[in-house]
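Missing here: one protein chain of the complex. Every other protein chain is in place.
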Amino acid sequence: MCGVFGIFNSSQAALDTFYGLYALQHRGQEAAGIVVSDYDDQKQKPIFRYHKDFGLISEIFRDEKVFTKLNGRAAIGHNRYSTAGSSKLPQNIQPFSVTYKSGHIALGHNGTFTNAKTLRNKLREDGVIFQATSDSELVLHLAARSKAPTVVEQIYEALSQIKGAYSIVILTDTQLIAARDPFGFRPLSLGIKRKDSEDPAYVIASETCAFDIISAKYLREIQPGEILAIDRTAVQTEDPHSLFLPKSKKKARCIFEYVYFSRPDSTIFDESVDKVRRKLGKNLSLESKITTNEDENYLTVISVPDSSNTAALGFVTESNKHEKPARLELGLIRNHYVGRTFIQPGKEDREIKVRSKYNLVRGVLKNRRIIIVDDSIVRGTTSKMLVKLILEAIPKEIHLHISSPPIDHPCYYGMDFPNHKQLIAYQLGHNVEKIGKYLGVDSITYLSIEGLLNSVPKYEDEEGSYCTACFSGKYPVKIDDEELNKEEFDE
Amino acid sequence: MCGVFGIFNSSQAALDTFYGLYALQHRGQEAAGIVVSDYDDQKQKPIFRYHKDFGLISEIFRDEKVFTKLNGRAAIGHNRYSTAGSSKLPQNIQPFSVTYKSGHIALGHNGTFTNAKTLRNKLREDGVIFQATSDSELVLHLAARSKAPTVVEQIYEALSQIKGAYSIVILTDTQLIAARDPFGFRPLSLGIKRKDSEDPAYVIASETCAFDIISAKYLREIQPGEILAIDRTAVQTEDPHSLFLPKSKKKARCIFEYVYFSRPDSTIFDESVDKVRRKLGKNLSLESKITTNEDENYLTVISVPDSSNTAALGFVTESNKHEKPARLELGLIRNHYVGRTFIQPGKEDREIKVRSKYNLVRGVLKNRRIIIVDDSIVRGTTSKMLVKLILEAIPKEIHLHISSPPIDHPCYYGMDFPNHKQLIAYQLGHNVEKIGKYLGVDSITYLSIEGLLNSVPKYEDEEGSYCTACFSGKYPVKIDDEELNKEEFDE
Amino acid sequence: MCGVFGIFNSSQAALDTFYGLYALQHRGQEAAGIVVSDYDDQKQKPIFRYHKDFGLISEIFRDEKVFTKLNGRAAIGHNRYSTAGSSKLPQNIQPFSVTYKSGHIALGHNGTFTNAKTLRNKLREDGVIFQATSDSELVLHLAARSKAPTVVEQIYEALSQIKGAYSIVILTDTQLIAARDPFGFRPLSLGIKRKDSEDPAYVIASETCAFDIISAKYLREIQPGEILAIDRTAVQTEDPHSLFLPKSKKKARCIFEYVYFSRPDSTIFDESVDKVRRKLGKNLSLESKITTNEDENYLTVISVPDSSNTAALGFVTESNKHEKPARLELGLIRNHYVGRTFIQPGKEDREIKVRSKYNLVRGVLKNRRIIIVDDSIVRGTTSKMLVKLILEAIPKEIHLHISSPPIDHPCYYGMDFPNHKQLIAYQLGHNVEKIGKYLGVDSITYLSIEGLLNSVPKYEDEEGSYCTACFSGKYPVKIDDEELNKEEFDE
Partner (left out) sequence: MCGVFGIFNSSQAALDTFYGLYALQHRGQEAAGIVVSDYDDQKQKPIFRYHKDFGLISEIFRDEKVFTKLNGRAAIGHNRYSTAGSSKLPQNIQPFSVTYKSGHIALGHNGTFTNAKTLRNKLREDGVIFQATSDSELVLHLAARSKAPTVVEQIYEALSQIKGAYSIVILTDTQLIAARDPFGFRPLSLGIKRKDSEDPAYVIASETCAFDIISAKYLREIQPGEILAIDRTAVQTEDPHSLFLPKSKKKARCIFEYVYFSRPDSTIFDESVDKVRRKLGKNLSLESKITTNEDENYLTVISVPDSSNTAALGFVTESNKHEKPARLELGLIRNHYVGRTFIQPGKEDREIKVRSKYNLVRGVLKNRRIIIVDDSIVRGTTSKMLVKLILEAIPKEIHLHISSPPIDHPCYYGMDFPNHKQLIAYQLGHNVEKIGKYLGVDSITYLSIEGLLNSVPKYEDEEGSYCTACFSGKYPVKIDDEELNKEEFDE
């Protein structure tokens, strides 16, 4: 997972991109970068400038002076997710920026190509050298080798050869280009800043929370298969042009973006995440079998802050319709100043991580029957530690409710899930009872796949609208066999 | 405000202190330090080691190697609050560590002495040189000049001369000492780790959330006026000894700790903060005049995450007893990756700060009558920006509810409130309507001082238990006149 | 100018390379890097690792931990010279490291290609993307596009297309390759470490001082036009194989390497620099017209430490044959702790630079007739400040003697000389008297071009052995016209 951002025609393009990446920080914490396009009046030619590094965006741009060097009215930025086991190569930090026959070009990319290895091998045979091990470099090589006359058409030709999931921002000497794969795996939206002025700025972002922070307005999502190009003329006419890759009747929006990944204050796939997530909570409540006992006033519902707050609220709102509604409590307090932790001798690292992140409010949990609403379980290790922590408050019972189905299958489209063997649901044979026992709870309830699909928006004229592969094992785009063993590359 | 921590008899005293300060980070973000006491077997004498710097505790201890140097079984630590306008002098970072006739001594301190200037002038005339401008140095000079035979008695004599608010941890070559002023302004608690082992560790902290993170148990609070000394014998007998400063019938616990400053998952003044804060919300609800209109299903209640979450929950829980209860919504989402912000040309810094910290969930606010529950208003500038932000969601009405009375008076006991002129309540003549108008809301409701006092625990045999000076102007400890103009010192 | 280093079959290849670059630091201070080739036993494939940054080698490798990551038995390294006006792009720091069809490949390069722009344009048209603006990337693209079966043959094909000056080290998954252009512009030598063991290491370096520091022995220079490849077999048989580019009867060794650039303790072009530089001093003495006056005991000779120490010694050794020999004195003391300087208001930066670097020993200069022996004059600004400084000691006369002819022409083969207009000799119309007047000395003597050629080794069977273009204007390799306006590239 990653976050991308782009802006065209802003007097402070680098600073806007900084704030955009800041709002998208949850999509990637390992590394980040900003590339700015400018015109050097002295040398009479375009110039690209950039700043990239490992770390959070606020750490990378700690020194305000950096911005004084990043002049230019157009910029793109990228947040990279920390993928387990990847070697930390500085040249892999995006955006990737090069020169070629048509000038400068830079690219930031969220997703995974399922035919990357095949393409890379083919290009290598043709005499191409590779700097980085990321997929992004592939797009640029393919575009540079295209004989098409314009940059947009070169990009079109490049993307035509690529399979898989991608939401891309591209910066050239004169344009900002946004592109999304025909299946629409990853979200990507178009916004506008200073809409009512004569000189508006166009903005592209993975999620709309990046528009809000810079006071830009949401216009629409980039369509699956759309390649949108914004230049000076597009700004003046307020009419950016688009090319479209061959359409697919079937779409494959990542449903896990709604479940967990996106921020609740964002709009993705043209719908409010908050609204979907509350519906997940509501449907989870309807499917739940746990009810208030006769001898107790209320069941206590707690969320795992902040990721399942919205689902938990949806859960109790539905519950309020009952005679004896469950009551929402703040049983876990999240520490705001999370930094790195140090392993204490004799303790597992994950325990201190959980303790550093959450603390108990014992009073509201003690002697209570508790429903924990959480969004998903991947490996199960964090959930296990969390349950262990909550047990210290001596509750009467713990019933874990998950606002999505069991994760049974790895993701080949960009989500950093481990392989089968590390997924707890797969490991314990999809046996919900066993999972509950492993985690140490009295019961565990997963939302059904019907409940999940019932919570998300419907799109007409589509033969399928979502990718649910991690839950269902139905992969919408075929994976090249050899890709299944993820290629791991080192310099 | 500041946070203090101390531990005695831990094989990883420095690491425990790191985690303790990590949990207390909300009490001070400007600077932090850890001092460890060890015995140098080679040189056959005690040795103190420390690491201090500006920044968050996780930044200061980014490098794990630091801990390998901080050997020793006893340690104290300190988080310093960022006070506006203070010059950033490295020598002011606590704990303050020196040598004197009785060996090494280090001190970390939360509070303010009201006779600091008088004491400093007197000591200067006696030939004392001052390194730092903090009050902490005073305690050490006074102790060093005492003729008392033991360190604890020296500390007793020193504190006998000091007036004001203080919660102090002191480390010597053989002891960990904790002390609290006779009025009990600031919280300070005693805990124990590995309670059931033969070799437990004693822990001191401003708030009990620092015990939880290292799996220590809360024992009791340090009494107002108590000077508690922990040494090897105390560990073996599980019986630390205490001296008591002359008792005062009147106490002056800082009520603002309950309102805002402490974490809800902490116990302070022997009571759960969560419990008090929920009662503040409940009483605020009882005092509120805003009710659901006939033509609407429900009033929307939102908190300002995370500081007023608990009060908001108390508010709606009470509201649930009504026929048409108000409904809690997550209208504001807090960004987890807060770092520094950069001023955008033409914008006020505070606006981008608010936008970087919070984002709207428009759907739940649009066209709604909204009650915002917040804990307190000091200058009013952040509240004003927040209201402006919420107005972008186009609510029907905004009613601001504050779970404490108007702050009308500066604090001389350690809370970093500005002087009268900058307090919005003072500035607008305590006129609630004017405050509401200034902030841009339809109405504003403050909790009454009775509602406030009604929410906090009662203590028997006390002629007064809380300091409410910032609300009431009743200062429990006389301030030396000349101190009112805060002494500002530069090196 | 730059320094290159390579080692094959050392258990501490990265550390050896660090020390090699340390000894070659005088050849480049702007940036440096080390690339190590290793075999990942776990993944069963080769792996390259690197560390590169701006700054001195000792700054870049300040942290010893870096070496623990740079495992591997073969490595190359590069020091980059600070060229005025070059934009500081991190991707330009060498060695340049990529992957291509034959595996990993990294390259470090000293020199300049005279047909770089032509080659780059051609490659761009073929669809190549460029990361950096340095010439080094060109070699790798050309090699990757070669259809030759082996890496060495690919390199051969690549270098066949390149014109200009280069001394190159290349690292592959199994080999260390060294190459030098057919004219032999830049020095490059082969050495051996642990010669008498069964498992020796081969070493490549720009100068032999890099062998001495790691206790390696000098074997021979890499021949002009030679491409030498060292692999496991070459180590076992002690017989590395070479390919040769088409030979040229004319050679073009950079004579300025002997005059100034190389260290006196190095051997380059198969001759001791010390020996040549002393001969330069001797010949300068023979050409000098300044003699001891009748009324004085001796003329005082001072060098500009440390660059002209050797020439000054050669000068006085020759002078010692006279009846009244000149006497060598230490009139200038060089500061060993040179760091950056700060401009003082109202003073030219260069003055404080000179004062920070040198100080006078007044006693040996006062009232004396002085001969300053210096190696060369480029812009004249530093010499002017130095003369001004020496005048503060109130000498009777100053006679400046330069152990090389006037620099009249820019260098297109890698030496960072400015264009014509900034060369003082060109600017003042080669008028020696005017130059002396401008510098403020009583007289100035340059070594004649015959004296220069008389000081350097002769090579048989060559139609020309040195490049003297900067002195004579005779450029041995034609420059593509458009290259004369140095391409300046920004990202």
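When the chains are written out, they are named A, B and C in that same order, and each has its own residue count from 1.
Quick note on the criterion: contacts are C-beta pairs under 8 Å (C-beta built on N, C-alpha and C of every residue); 3 or more make two chains touch, one makes a residue touch a chain.
Not measured: the values here are computed from a predicted model.
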Neighbouring shown chains of the undisplayed chain, as defined at the top: B, C
Sole contact to the chain not displayed, among C:N335, C:N367 or C:N431: C:N335
Chain not shown: contacting residue from C:Q223, C:S356 or C:S472: C:S356
Those residues of subunit B which, in the complete complex, touch the missing chain: 40, 43, 47-50, 91, 97-101, 104-105, 124-125, 127-131, 140-141, 144-146, 488-491
Contact set of subunit C toward the excluded chain (per top definition): 11-12, 15, 18-19, 22-23, 25-26, 29, 56-59, 61-62, 64, 67, 209, 212-213, 215, 263-265, 272, 274-275, 305-306, 309-310, 313, 317, 327-330, 333-340, 342, 344-345, 352, 355-356, 359-364
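The rule we apply is simple: only the chains that are shown with their structure count from here on.
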Equivalent interface positions on subunit A and subunit B, same or different at half: same
Central chain (distance from its CA mean to the mean of all protein CA atoms): A
For subunit A paired with subunit C, centre-to-centre distance based on mean C-alpha positions, whole Å: 50
Euclidean distance of C-alpha centroids - subunit B vs subunit C, Å: 62
Distance between chain centroids, defined by C-alpha means - subunit A, subunit B (Å): 36
